[in-house]
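Got a structure for you, questions after.
With one protein chain removed, the remaining protein chains of the complex are shown where they sit.
We call the chains A and B, going by the order they appear; numbering starts again at 1 in every chain.
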Amino acid sequence: MWRFVGLRVLQAVPVILAVITVTFFLVRAAPGGPFDTEKAVSEQVKAALEARYRLDLPIHEQYLSYLGDLFKGDMGPSFYYPGRSVNDLIFQGLPITAELGFYALIIALVIGCLAGVFAALKPNTAQDYVPMSLAMIGICMPSFLLGPLLVLIFGIWLDVMPVSGWGQTMGDKVLPSITLGAMYAAYIARLSRSGMLEVMHQDYLRTARAKGLPERIVIWRHALRGGLLPVISYLGPAFAALLSGSFVVETVFQIPGLGRFYIQAAFNRDYTMILGTTVFLSTLIVLFNLLSDIVAAWLNPRLRYQFRK
Amino acid sequence: MTEEAQQILNAMPKGTSLWEDALHRLRKNRLAMFGLCYLGILIFICLITPWIAPYGYEEQNLRLGAVPPNSEHWLGTDTFGRDMFTRILYGGRVSLLVGFIATFVALIIGVAYGAISGYAGGKVDAVMMRLVDIFYALPYMIFIILLMVVFGRNLLLLFLAIGAVEWLVMARIVRGQVQSLRQQEYVEAAMSLGLSPFAIIARHLIPNALGPVIVYTTLTIPNVMLLEAFLSFLGLGIQPPQSSWGVLISYGVETMEEFPWLLIYPGLALTITLFALNFFGDGLRDALDPKASRD
Partner (left out) sequence: MMSFKTRFIALSMILLLAACGGDSGGETRVEVGNREGVFHFGNHSEPQGLDPHIVTGVPEHHILTALFEGLVTKNPETLEPEPGVAESWDISEDGMTYTFHLRNNAKWSNGDPVTAEDFRWSWQRAISPLLGSEYSYMYYPIENAEAYNLGREPDFSKVGVSVLDDYTVQVKLHSPTPYFLQLLDHYSMYPVHRATVEKFGSATDRLSQWAREGNIVTNGAFALTEWQINSHLRVEKSPLYWDADKVKLNAIVFYPTENLVTEERMFRDGQLHRTEEIPLEKIKAYQAEQPEITHIAPWIGSYFYMLNTTREPLTDVRVRKALAMAVDRALIADTVTQGVYRASTALVPPGTVGYTPPHLFDYDPERARQLLAEAGYPDGQGFPPIDILYNTHEDHRKIAVAIQQMFMQNLNIQVNLVNQEWKVYLDSHNNMNYDISRRGWIGDYVDPYTFLSMYITDGGNNKTGFSNARYDEIVLKAAPAELDRDKRYALYHEAETILLENMPILPIFTYQYKHLFTTNVKGMPDNIMGYYNYKYVYLEPEA
């Protein structure tokens, strides 16, 4: 087991390094430098600014010095907000996005698993079709459509929910979490349904039933563990998807999270912020995938030997 | 063959090939068939749009403004007085175009990459798959936004950017298939006959790996369309005067209280099309690999 863990951790390092490099050079290729301004600025000033941000060094030196700083945990100053560092901004937006993602994940897991298991119990009946059709809607309706619709219905027509913000008015965390969680609830519902269906007819379940155990215990204690395995494996990619999905939701609901910071940074050509956020999020995703693989391998020992040819 | 033998042959139940089996299962799946029919009709309508559209695509009628559906404008007009039915038709052309082409790009790259990797095996395969892992770890949304922002918004770039993100899973699937197929005897036979690796890959491996590839392709198209819609919503995707459904939806969101039809109809168009694509893709998957989900 430990060998498995160790190898996976080692494999993660070049991945992160590659991410940093690719993003660094990609960002530098962009037109529209960070110091273009509406009222014209003299060349002298532009030169001073560029020196201050080390943009006057040859590009490979900039790259190396950035790596050096990164190693110490310093992601540099923001180009757009003078006086603020990227670390500041990321750690300001992060807790909010994390909270949003957490609620969305809980909603997705709870609703998804319940619906999927429910549907798997009576396949090809109404009990199956209804949740699965709802799940299909969840997958096919983009969050930037669902979000505004929810706002329209609950925020404006019924006036029971706030229309935007996070943590400013009571209950303003509900709609965004639901909007974000909906799509993943749908995926998880489908995954858990197919997972459950695969185990439902396994021999060990038949044995349990033959022993006379009530169906409820058969499901709870035996079937779920195997059936929900695909869901656990999905958690890694789900996390990545949630992060991406939060961009939309944060934009629609005006939530001051990391996603919104990132989009603004991209438009504002805030090089360091773009770089910092990308590296940070990628690292998180790699870590999360790692964790998810480890948990899955722990639960299902067969997976530990996957990497061996 | 003698007549008798022929009669006995005819009397035997006809064996079916793998494909015929799959087709049979597919036809029984009503949802998938609905999806296929809908898609067929949609594609046909979108192709002939320039001839059947009632109004010009950009024809404005500023004084008219936005009006709800009526006999002259079946789906109403937008704030510039442009006919929504026409715009949704043209928007469909763009959305479907992006969906198919970007998926096609992903397909080509993914299949080629995965086949080469799976066939080569050993170190080459390990390195190539490691690269895939690296790209897989990148938050794709971030990268696409970055790409669009960095290189400007043109249609070609959009295809490339989206395709560049979606090819990964395709590559993995194809590699897996190729790996298992490679051990087959007919491949060994071909190798011993002296066929070049390229010919083996092209003529034997790829056609037999096609099953999951087709399924996955059909399921990628809706993802691509969603991605394009989101990018357009952010203002990074299709630029005016062209519109895709994503663009129409983002305009509709702005005015959804006053003119809800500007949101509802494009929204319905996109959602139903995605439905159809997903149902059809699911159906394909079930048909080709019955162990997959149903019992």
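Just so it is clear, a contact is a pair of C-beta atoms (placed from the backbone, for glycine too) under 8 Å apart; a residue touches a chain by one contact, two chains touch by 3 or more.
What you see is a predicted model, and the numbers here were worked out from it, not measured in a lab.
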In the full assembly, spell out which visible chains the left-out chain is touching.
A, B
Tell me which of B:Thr49, B:Thr79 or B:Asn208 is the one touching the absent chain.
B:Thr79
Return the single residue from A:Ile16, A:Leu57 or A:Val163 that touches the missing chain.
A:Val163
Can you work out which residue in A:Leu7, A:Ala29 or A:Val110 touches the chain that's missing from view?
A:Val110
Touch assignment to the omitted chain, from B:Gln7, B:Gln60 or B:Gln184, lands on B:Gln60
Interface with the unshown chain - residue positions in chain B:
58, 60, 62-63, 65-66, 79-80, 149, 152, 235, 239-241, 253-255, 258-259
Logged for chain A, residues touching the omitted partner chain are 31-34, 36-42, 44-46, 48-49, 52, 77, 80-84, 89, 92-93, 110, 114, 117-118, 121, 151, 155-156, 159-166, 168-171, 174, 215-216, 251, 253-254, 256, 260-261, 264, 267-269
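In this section, only the chains that are shown with their structure count from here on.
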Starting from the mean Cα coordinates of chain A and chain B, work out the distance between those two points in Å.
24
Sites on chain A touched by chain B in the complex:
11, 14-16, 18-19, 22-23, 26-27, 29-31, 123-124, 136-137, 139-142, 144-145, 148-149, 152, 156, 193-194, 197, 200-201, 240, 243-244, 247-248, 251, 262-263, 266-267, 274, 277-278, 281-282, 285-286, 289
Residue ranges of chain B touching chain A (in the complex, touch as defined):
130, 133-134, 137-143, 145-147, 149-152, 222, 226, 229-230, 233-234, 249-250, 253, 256-257, 263, 267, 270-271, 274-275, 278-279, 292-295
